[in-house]
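Dropping the structure in here first, questions after.
The other protein chains are all here in position, but one chain of the complex has been omitted.
Here is chain A:
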């Protein structure tokens, strides 16, 4: 038996098919994964993402610590509420995890940050973070008492506002994309993993069941991890452990944009290796693939690029929005606009595109 979120019984009551995900018993779908996918693109849905790990970082050197720990620079968080996406690297420049960090308190000398990291990497992340904290006056506080719900889709904010206190509704109206702030014992962020507008709300576990129930009662569909995966794939968002891991640098994982090079003196973990790679040239990159024929691209299928070399699909599925199969693949840097993928012994032509297929309900390819 895996770990359970506070919503486990509710998922069963809603007819969820449960699967193991990184040691957690999570809902795969509540009937049809494809229907749930469309529901989020067209209206809104609610996901239980309580398996994700929330870590608060505080102390007089919290900022310096995170500037050492993360490839992106928390100096960019100019005021409380701002968030940024970052990789956490090892000394070889490999990705230990990807995460979101929010600035929660900007008072000089007592800055506070909140990090949200992946569920399956929780233990190694915490071990690494503690190890790296050695010389810094910093405190790490895992907030396992919090549940987390993601409400995603074009109507997500409007529908959520109808069910929460006035103060929380006001905050939801004010939040800009990629911002998050506390209101009472809730932390409300305008972030997500679907390519749609929406919210991620961290709240005490004992309030999560009632709130999830309220949302479902008001017509917001519960959405499982199956649709979460096709939604993030269409949005071109990486899945840790699949599209990148400790053997891959952010430069080969379409995450170069999240590496803050300036100031040159900021010696974040992994910087040296990334700089060397930048001068010698990165050998591979993460691209999008589109299969125009019938069939489904899957992780680990081989990609052949004529005259250039070979690569591999890291994530592949059927895109419900586009009605065809799409994938993320790591291919040689020199790859052009066409490639071929081997599906059950046969080679199929695919189009090579920027790894972002759908945003805000619209096809980009």
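Just so it is clear, contacts are C-beta pairs under 8 Å (C-beta built on N, C-alpha and C of every residue); 3 or more make two chains touch, one makes a residue touch a chain; residues count from 1.
Methods note: contacts and distances are computed from a predicted model.
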item	value
Name per UniProt, for the chain absent here [options: "Glycine cleavage system H protein", "2-oxoglutarate synthase", "ABC transporter permease" or "Protocatechuate 3,4-dioxygenase"]	"Glycine cleavage system H protein"
Sole contact to the chain not displayed, among A:266, A:298 or A:351	A:298
Contact residue for the chain not shown (choose from A:226, A:250, A:311 or A:355)	A:226
Selected residue (touches chain absent from view) among A:32, A:118, A:132 or A:213	A:32
Hidden partner chain, residues of chain A it touches	28-29, 32-34, 226, 230, 294-296, 298, 317-318, 320, 344
